[in-house]
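With one protein chain held back, the other chains of the complex are shown just where they sit.
Chain nomenclature is as follows: A and B, assigned in order of appearance, with residue numbering initiated at 1 for each chain independently.
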Amino acid sequence: MTVAPEPPEPSGDAPPTAADSLAVQAIGIVKEFPGVVANDHVDFDLRRGEVHALLGENGAGKSTLMNILAGLYRPDAGEVRVEGRPVDFGSPRDAIAAGLGMVHQHFTLVPSQTVTENVLLGLDRPRFLLHERESEAEIGRLAERFGLRVPPGARIWQLSVGEQQRVEILKMLYRGARILIMDEPTAVLAPQEADELFATLRSMTAEGRSVVFISHKLGEVLAIADRITVMRRGKVTAAGIPATGATKADLARRMVGRSVLETLERTPFEPGEVVLSVRDVVADNDRLLPALRGVSLDVRAGEIVGIAAVAGNGQSELAEVITGLRPCGGEVEVRGHAVANRSASTVLRRGVAHVPEDRTSVGTAPNLSLTDNLIMKRYRQPPVARGWLVDESSARAIALDLRDTYRIAAPTVDTEVRLLSGGNLQRAILAREIETRPGLLVAVQPTRGLDVGAIETVHRLLLDLRAKGAAILLISEELDEILALSDRVDVMYEGRVVGSFTAAEADIGRIGLLMTGGSEADHAPAEAAG
Amino acid sequence: MTIRLEPRTSVPRWLSPALTIGAVAVALTISGAVIAAVGGDPVASYLHILNASFGSVGVLSDTLVKATPLILTGLACALAFRMRLWNIGAEGQFLLGAWGASAVVLFPLVPAGTPAIILIPVMMLAGMLAGGLWGFIPGVLRARLGVNEIIATLMLNYVALLWIQFWVFGAWSESGFQQTKAFPDAALLPRLADFADAVPAFAGLTVHLGLLFGLVTAGLLWLFLERSRWGYEIRLIGDSPRAARYAGIDIGRRLIIVFAISGAIAGLAGMSEVSGVVGRLQDRISPGYGFTAVIVAYLAKFRPGRVIVAAILFGALILAGREIQPSGVPAMIQGIILFTLIVADVLVRYRVRIERRVPVTAAAASPPAASPPAASPPAPSPGAGG
Partner (left out) sequence: MDLGLILAGGIASGTVLLFAAIGEIFAERAGILNLGVEGMMLMGAVAGFSTTLTTGNPWIGLVAAMTVGGLLALLHAVVTIHLRADQVVSGLALTFLGTGLARVLGEGLANTNVARLPAFTVPVLSNIPIVGPIVFRDQSVLVYVGFVLVPLAWFWIEGTRPGLHLRAVGEAPAAADAQGIGVYRLRYAYVVLGGVLAGLAGATITLAVAPGWFGDQTVNGRGWIAIGLVIFARWNPIRAAIGGYLFATITPFNLGLQGVDRILGFENPFLPGRSATFFLDMLPYLFVIAVVILGSRQAARRRIGAPAALGIPYVRGERGR
C-alpha cells in the first residue's frame, strides 16, 4: 500500500485547490460477492471538512463501499484516492496509517479493559510499561477537545453503548485519523446521545477533518450532513447533492425506489378470525436493553401482516416472544390461548410455525441429515412417532415426499444439511413448517441472502399458505417484499408499532418515513411541495 | 506460508472410516517409534499383543473378559458424548457401581442365602443406582448451575476411589487385607467354565454373563439412540442446542437424565466386574477402564455397535499389554490414538490448504509479521451488508 505522508495542517491563509480539498475520492468501484454485485461502478467523493451522508437501505451496498475505503475489502475494479494520492489498502491498519478510520456498527472493543487500554491496544507505544496515569490524562485531554464525554479509566462493559461509540471515535482520533467513517452511528443511540455525537462531528469538521455518515434515517441526515449520496441496489441514485434543498420525500424515493418484483398471483383477501393477538408486549434484547416497548398487533386467518422496520427495532425479539423463545411482559394469545412465557413446545402445539432468522444453527441442525431436520417439528406425533420410537421408514417417506414437493436439491435425504445451499435450506425449513399445517406462521427474513429463483419460491409458498387460511406474520427488512406480500403493513420503530396500513393504503414513501423515525407530518408538506 | 482450513462441501462416504483407520495406523506407528526409542522392539510387541489376545480360544476368552467392562463404560461415554456432554467420570461411576453391588452382599441388603436368581438382579439394580447417582450429580451441576462437567466428573472419580478405599480398608476389610471377603456363589455371575460339565469345550473359559449385559445394553442403546424419540432429541441437542430449543426440547432435563443413564451403565460395568471377575470388592478393580472408555467411545464415533469392536481391541491391548515392557505402553498408545483421532476428525470436516503467501501487490510494503494480509474477507450474506 501507499501511505501518504503527514499532510499539512489545513491552514487558513491559502485557499484550497479543488483537488486538494478532496479528502477521499472513489472512482468506478466494483465489488462482487457470490450472487450479488454489491457495488456497481460507484463514484463517491468526500471534501475536506464536510459531513457527507451515505443513505440507503440494507443491502444497498453502503457498507461494502465504506469497507473498501477502510481497507477491509479490496475492490474488484476502480480506484481509491486519499488526499489526492491513489492508495491500495491491504488491511484496516493501512487505512488508519493513511489517516482513514472507520467506526463499525459492531464495535471492536475489549469489554473487560479500560477505555485507555482500548485506545492503546495494538499501538507501538508505550514500549513496554503501561504508564496508565499518563496515558489516561492524555486521552482525557483528547476526549475533551472533541467533546467526547467518557471516563478514561472506566471499563468498557460498564459503559453505555453511546459511550462505547465515543471510545471507538477516540481510538481513531488517537491514531491520527483525519477521515472518519461512521457506519450507522445513531442506530444504537438515544436521541440526546445522537445530538452529542453530532456536536462532536461538527467540532471535528471545524478542525478540517472529514466525516462519512452512513444512515437510513432521513431526519438526522438532513440535520447533520453537508452533502448526501444515496445508494440503491449497488448503484448511486443521488451523488453528493447538497443537503440544503433536499426533501425527505425525494430522498426516501431515491432510497427505496420501486423495483420490478415478480408478479405474484394472490387470492382475494378474506380475513377470518383473529389468530394471533399481541397486547402491550415488552421484552429485552440479549444485551438486556429494552427491545419491545409495548407492542400490540393482530394477525387474522388468511392474512399476511408484514412488519416493516429497519434492523434492530425490535422485530426479531417480537418473533422470539411469539414463538416462546424469549420471556416477555404483556399478553400473547394464539386463537384465544395465552402463550406468552410458555415453553416453545407449548407454542408449537398451539399450531405456531416459525421460520427463524438464523437458518443455519436455529432453523436446522447442520450435521444432521435432511430427514432428521425435516421431522424436527413432528417427531412427537404419528406417523413419525410410533410409541416411543421414531418410525424410520415413515420419516424417510415424509422426507422424500417433502424433498420432491418442495424441490429441495439434496443428493439424498441422508445428506447432512450443512452441505445444502441457502435456498435449499430455506426450502427445507419452509417445507417442514408449512407441513405442520400451522394456524400461524412467523417468518423472519425468509428470503435473506437467497437468489431470485429461491426468493420466488419462498414468496409463492407463503401466499399458498395464506390461501389455505393460515395467519402469517412476515418480518423482513426488504420493504419491496413486505409490500408485495402483505395484506397489512405494520411499521415498527424503536420497539413500538408506529403505523399500520392496509395493502391499499400502503405507500412506500410514508412507510419509509415512519421506518426511519419520521412522522406523518413530515410527509404531508413534502408531498404538497412535490 | 499459511495453513488454511476450508470446510468441505461434500464428504465422501469412505473418508471418515478411512481416516479413522489411518489415525489408528499412524498412532501405532508413532507408538512403535517411542517403544523403539526406549529400547523396546515394536514389531515384537505388537505381535505379542496380537498373539496374547487373539492367539487361542482361551486368550480370546480373556480378551472378552477385559472387553466387557470396556463395552459398558464405552457405551456410557458414547451416550453422553452424543450430547456433547463430556462425562469423564465413567471410572468413578464404575467404582460406585461396584460398591453398590458389593453393598448388597456385604451389608447385607438381602438376607444371606438369597438365591442367585434374585440376588444378581438386585446387585445389578444397586450397581446401576449407585453409578447413576454418580452421574446424576454432575448432570444436575451442569444443567442447573452451569458447572463444567469435565472437572466435576474427574474430581468425583477421585472421591469414588477414596470412598471404595474407606470401605475396603475399613468396615469391609477382610482381617486387615485391602479387600473384602469373597462373595457367596449366588452373588457371582455364571461363567462359561461353569458349564464345562455339559459342554467340555467351555472348560477354563472365563467369559461371564457380564458380556451379555454389554451386548444387550449395546442393543438397547442402539435402539434408544438410533430409533427412539429421545435418541433423536439427543442427536439434535448434541448438534445444535439452539435448534433443539427451537424444536421445543427442554435441554436441561434431557441432560440430567442422560448423565444419570450414562452413570448407570458405567455402574453396571462395575457390578459385572466384581460379580463376574473379581468375586469381591478391592480398591484396584479397574486399571482405568473408565478412562479407556473415553477413547473407545471416540474411536467408535459414539456408535453402540462399533463400541463393541473398539472395546474388544482395547481389551486385547490391556490384556496383552500387562506383559509388555515398558508397562505404560498401552496407556501411551491410547493417548496417541485419541490425538490422531481428533486430527482425523478435523480432516473429515475441513480440507487443509497450505499456501505460500504471495505479496499483496508489487507495490506493497512487506506487512509486519503480526498481521497476515486480510486475504479472506468474510463471505457476506448480501442482505446483511449496508
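Quick notes on this structure:
Here is the rule we use: a residue touches a chain if its C-beta (ideal position, glycine included) is under 8 Å from a C-beta of that chain, and two chains touch if they have at least 3 such contacts.
These numbers come from a predicted model, not from an experiment.
The missing chain, though absent from the display, is touched by one residue of A:Arg93, A:Arg209 or A:Arg466; that residue is A:Arg93. When the full complex is taken into account, the listed residue touching the unshown chain is B:Ala152, out of B:Ile49, B:Ala67, B:Val104 or B:Ala152. One chain is missing from the display, and on chain A it is touched by residues 91-93, 106-113, 117-118, 120-123, 126-130, 132, 157. Take chain B: the residues that touch the chain left off the picture are 3, 5, 34-35, 38, 86, 88, 141, 145-148, 150-152, 154-156, 158-159, 162-163, 165-166, 169-170, 291, 294-295, 298, 325-336, 338-339, 342-343, 345-346, 350, 368-372, 374, 376-379.
To be clear about the criterion, only the chains that are shown with their structure count from here on.
In the complex of the two chains, the chain B residues touching chain A come out as 7, 9-11, 223, 227-232, 235-236, 239-240, 242-250, 360-361, 363-365, 367, 371, 373-374, 377, 379-386. Contact residues of chain A toward chain B in the complex are 1-2, 33-36, 38, 56, 58-64, 66-67, 71-73, 88, 90-93, 183-184, 214, 323-325, 343-348, 354, 356, 358, 361-368, 372, 375-377, 379-380, 385, 388-390, 392, 416, 418-419, 422, 445, 448-449, 477-478.
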